[in-house]
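The structure's right below; bear with me while I get my questions together.
What you see is the complex with one protein chain gone and the rest in place.
When the chains are written out, they are named A and B in that same order, and each has its own residue count from 1.
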Amino acid sequence: MNFWDRYRKKLKKLSRKETPPKIDNSLDHKLDTNIDKLKKELGESSDLVVRHFELGEEFCVAAAVVYMSGLVDEKKVNNFVAESLKVEDSLKKVPYPQKSMFDIVKSRALSVNKVVVAAEWDKFLLSVLNGETAILVDGSNEAITANTKGGETRDVSEPSTQLVIRGPKVSFTESIGTNVALIRRYIKSPNLRFETLQVGSITKTDVAIMYLKGTANEKVLREVKKRLNKIEVEDIFESGNIEQYIQDNAFTPFPTIYNSERPDAVVGNLLEGRIALIVDGTPFVLVVPAIFIQFFQSPSDYYQNYLIGSFLRLLRIISYIISILTPSLYVALTTFHPQMIPTSLLISLAAQHEGVPFPVVVEVLIMEFTFEIIREAGLRMPRAVGQAVSIVGALVLGQAAVQAGIVSPTTIIVVAFTGIASFATPSYNIAVAPRLLRFLMMILAAAFGLYGVFVALFILIAHLTSLRSFGIPYLSPFAPFILSDLKDTLIRQPLWSLVLRPRLINQQNVKRQERGKKPSPPEKHEDN
Amino acid sequence: MRRVVSGLFVLFGTTVLLTGCWDHNELEEVALVMGMGIDKTEDDLYKVSFQIVNPAQVSGGDMAGDTGEGTSVTTYIETGETLFETTRKISSQVPRNLSFSHMVVLILGEELARDDSLYEIMDFTERYYGFRPTTLVLLAREGQANSILSILNPMERIPAMKIEETLQKTTEAWGENPERNINDVVQSLSTKNKNLTLSGVSLVGDKDEGQRADKNKEAVPGSYVEISGMGLFKEGRLEGWLDDREARGIAWVLNEIRRTVLTIKCEKNKELIAAEVRYSKTKLTASVDEGKPEMTINVQGEGPLEEAACPMDLTDPKVIDQINEKFESAIKQEVTKAVKIAQEQKNDVLGFGETISRSHPEEWKSMKDNWDETFSEMDVHVEAEFFIRKTGLRTNPLILDKK
Partner (left out) sequence: MEKAKINGWQFFILIFLFELGTAIVVNPGLDAKKDAWLAVLLGVIIGLVFYLVYYALYRFYPNLTLIGYTKEILGKYVGFTAGVVYLLYFLYIAVRDLRDFGELLTASTYTYTPLFVINAIMVLTVAFVIRYGIEVLARTGELFFSMLMLVGVIGTTMVFISGRMDLNKLLPVLENGWGPVLSTVPLTYTFPFGEMVVFTMLLPYLNRPQIGIRVGWTGMGLSGMLLIWVVIMDITILGVEIAARSTFPMLAAIGLVDIAGVFQRLDVAVVMTLMIGGFFKIAIFFYAALISAAELFTVPTYKKLIIPFSIIILIASMTVASSSVDHIKEGIEIVTYYIALPVQLGIPLLLLIIALVQKRINPR
């Protein structure tokens, strides 16, 4: 029991007290009452458009079209209204009471896509806020709503965070519909399912759970739904918010949920039996369960020769290890174990360090910290300025620091190398973890040399093995060791040899292709 | 629970960090000892000299400062009753902590080697964690170790490394001088007979002149250090020196020839033929007959002919066979002579005792107490095989036509 737990309990109590008072949750028969209520609830908002008109000649029935400007596609609205209100002819002939007027409009409206009848006030309100257009007819306590969502959205463009040399140049957009379509375009299978739910008590953000039925792990799927339903928060803006609510262990710098803005990456994962979560309003799609090695797989690995793909994969993993270990090893070796450095190198290190006012640790810490600042500054600046920042930071600052004798050139080399190595990781969110860990390891290395580094490694690896992503051990297939899953980890074996899907991710529909499909030149015939 | 543990960890960590890092040494706090020389003073104290690098004078690059002004190394001398004492006492002269982990040579004064001090020295180098067991051990021939260490040298900026590299090179290319490190010496001292051979290093020219850095500007240095001879130890004491072919004979027996050059006279003329031994292997086979040990030494070698000043038809395999035989007898002669010297000195540096104890452990038990005598009287057969594998870029010698 500690402070935080108590604080959380308190919050829970608070939320329980605030149960909303029972309000009348139905539409009124009178049109004006409805319109007034709507205007009042939305606070006379100026983007609410209400268009009044009358239907019929003999029995003039008042009706209104309601929508939020900006959220809708005006063309679709006009189309919808025009289609559903072409009632004039039929009305002329037969005088109908008000009640049936609604039915006529409804039957007409069906020709437009996704028409729903909303009887509850909540549903009606939400659909208007969602960018749908509603038709209210006087005398009817129901509303006809149609999906006229539109407004300003970004076009499908090239991915900006996960670049590949070869592969589709498509990335997700902020619109959930587009994103689902992008995935559908890849998987033409009736087994591709998606379920939508809304998260966030105020933002009501659409979240789509997408999976391949029969391939995805049912247990994980249930778990995902359970966790999504457990979220009780007002606002969800981005998939990152969801991620923080549904991950297994919050107390870790390592991401346990994969995200991507590349449809092909997400599709690949869906086919392996994973589950995608598409959140409206962000191009970053979440994929669960995620394992450590997954963050080092780039879609382009699969598009090129497997030898090169494997080499690049291995290179990324090595550079990741470098980015964690190099500075601390440098500190440990120079200050604790100079005997491990070859003599001539040690002499030149000592010569460089002659006259530098700081101990090696402090030197490295200063430079690492400076590097982090430069990196962050370069990231936030407009693109043109960002380049200037990095030039000033890297060239001028580094060069000047060396010439002024404040740091030794080797330190600059070490820090720069570490920095570059950390850029080689294809996933940003796992590449940031070492940035934090590095400092910790450096301090341990400065206190205990290699022993400190090793202790840190032990703790780090134990921590990693203890992590799980939706029940799947994070470091699988290394620990627990699964031989058959190793084919697509440190190296990528040829596509034809990847016969089985990863074992831990899914247990059903394991086979993804037939064995023995290795390509070969045509068999020689004797008459040739 | 986790927070408690991690909290404790952080708390403990910070305390540890604040109280200090015990084995932590900044680079500029360390004095790298490259060579160490040990002598004895008249009042039986150790006189230890440490050759310490001045990194800024050695290293190239921008940061190295003004190279060429100071000396690349400085040699400090300290005396004390024990060796360890001197390594700490020297702090009154050197402002840094001595680090022996990169030391390449340990040079023992000749006088010191003639008494029992070798055990004490070797125990220290073995026990003290700072030493590297692969540090080479040499004897300062006809002189003091400290004077050897104080000679500067133009080609290799660090004199100790020059000595190390010269020894390694000559052992590899010429074979006369054994390359022994601390561990080898300790191993030899742990055997029953405590016999071993060590290379000598001696000073040529004037010591005072050699200490100055500016003499390095001469093309022909007036004073320098060279590897010379092989010191023979018996029971851990230096007994005598061997040079040239005799030393190489010992090396043949010990199977320590990696490469060397054999020279023979052809026919009765004075002209010479030289071949490089590229590969050689020596096998010792012991046999015991009625309590009397016998030893067979079988030397195998092969290599190319590199110099031929004889009027001989080198395209003829028979001629080559004849030359082979001559080389074989040359090897035999060298080995026999070396064995004879060892037997005269009653000093089993050849490791015959070890060989017998391995192959005939039962018989060895009765022999070992009187081994020196047995050794000096035992029969030794020497066999040699040599093959010329090629004759270089030409077939017949230039001189062939002159005939």
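Note that a residue touches a chain if its C-beta (ideal position, glycine included) is under 8 Å from a C-beta of that chain, and two chains touch if they have at least 3 such contacts.
Worth saying up front: this structure is predicted, and the values here are computed from it rather than measured.
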* Structure fact -> Among the displayed chains, the hidden one touches A, B
* **Full-complex contact with the absent chain, from A:53, A:311, A:369 or A:458** => A:458
* In the complete assembly, which of A:157, A:244, A:305 or A:466 touches the absent chain? -> A:466
* To do: Identify the residue among B:41, B:91, B:187 or B:315 that touches the chain left out of the display.
  => B:187
* To do: With the full complex in mind, choose from A:102, A:211, A:448 or A:470 the residue touching the hidden chain.
  => A:448
* Sites on chain B contacted by the missing partner chain, in the whole complex -> 1-2, 4-5, 8-9, 12, 16, 22-23, 101, 126, 129, 132-134, 183, 186-187, 190-191, 357-359, 361
* Can you list where chain A touches the absent chain? -> 336-337, 339-340, 342-343, 448-452, 454-455, 458-459, 461-462, 465-466, 473, 475, 478-481
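Heads up, the rule we're going with is that only the chains that are shown with their structure count from here on.
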* Footprint of chain A on chain B - complex, ascending -> 2-3, 13, 16-17, 21, 23-28, 30, 32, 34, 53, 55-56, 58-65, 99, 101-102, 104, 132, 161
* **Complex interface listing, chain A residues touching chain B** => 2, 251, 334-336, 338-339, 343, 346-356, 359-360, 402, 408-409, 443-444, 446-449
